[in-house]
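The complex appears here minus one protein chain, its other protein chains still in place.
Chain naming follows the written order as A and B, and within any one chain the residues start at number 1.
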Amino acid sequence: MDLLTDIINVKTEGNTDILNITPEIEKVFAKANITEGIMHLFVIGSTAGLTTIEYEPGLVEDLRNYFKRTAPEDIDYKHHERWHDNNGHSHIRATIVKQSFSLPIFNKKIILGTWQQVILVDFDTRPRSREIVVQIFGKTA
Amino acid sequence: MDLLTDIINVKTEGNTDILNITPEIEKVFAKANITEGIMHLFVIGSTAGLTTIEYEPGLVEDLRNYFKRTAPEDIDYKHHERWHDNNGHSHIRATIVKQSFSLPIFNKKIILGTWQQVILVDFDTRPRSREIVVQIFGKTA
Partner (left out) sequence: MDLLTDIINVKTEGNTDILNITPEIEKVFAKANITEGIMHLFVIGSTAGLTTIEYEPGLVEDLRNYFKRTAPEDIDYKHHERWHDNNGHSHIRATIVKQSFSLPIFNKKIILGTWQQVILVDFDTRPRSREIVVQIFGKTA
């Protein structure tokens, strides 16, 4: 059993920017010698989250619309009274999506559906540089 | 420390079908020789998710109603323009619930509350055959 930790750096536009990070994850995985195990992903910060989607422009827009409906920008947030910023909705959306996600590794492959990609969603209200911690552990070849 | 990977196959009705998969998980666990560790579960695909609930018919209906309120079927989804199908709501619901879930193992038991079961929620609009990857790792007896 071995364990590897790496960091992916991703530049985002913020404002519920939804990025397919599967290629970056695959690159980290290619450097590991793990044939069977688990990949744990974690985006650092309280205004971003990780999940999966079929990454195509229509669904990306549909997902943004989901967040606009359930945690709109233009309602009252008490958070704004503290910092006089305007990203209360960013925090709430990120708290619901959460920052951690795990994927199985088997036969020296990351297991995902054919139409399934791992996405970083950056809910903050400005462009950000994000760090995603990638941890791979399991059996070696 | 050891690691075991297995697959559970589950047939669903789709349309936010909510299935208690705890018995199937327990069967996989019974084959493992892990006394203390973590079980990682992952359902393959972008229109299903994993979480827990007190599995009783009332709550199952309440959970379906939650999804109808927050990601209704009958609103506009841009995803439908791409594929001319009608499962935009299925994708959005699954992206929120997410496909990965982990459980502790201690004293050679899976830790869950007395009134808590692991559920597969299949949001797709048709019956599906789902694969859930079960991974158990930790200390052996």
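Things to note:
The criterion applied here is as follows: a residue touches a chain if its C-beta (ideal position, glycine included) is under 8 Å from a C-beta of that chain, and two chains touch if they have at least 3 such contacts.
All values reported here derive from a predicted model rather than from experimental measurement.
Within the set B:8, B:44 or B:63, the residue that contacts the chain not displayed is B:63.
Checked against the hidden chain, the listed residues A:5, A:33 or A:86 yield one contact partner: A:5. Taking the complete complex into account, residues 1, 3, 5, 40, 42, 44-46, 70-71, 77-82, 88, 91-92, 95-96, 98-100, 102, 133, 135, 137 of chain A touch the chain not shown.
Even with one chain removed from view, chain B keeps its contact list with that chain: residues 1, 36-38, 51-54, 56-59, 61-63, 66, 69-70, 96-98, 101-104, 106, 111-113, 115-116, 119, 138-139.
In this text, only the chains that are shown with their structure count from here on.
Rounded to whole angstrom, the centroid-to-centroid distance between chain A and chain B, based on C-alpha atoms, equals 19 Å.
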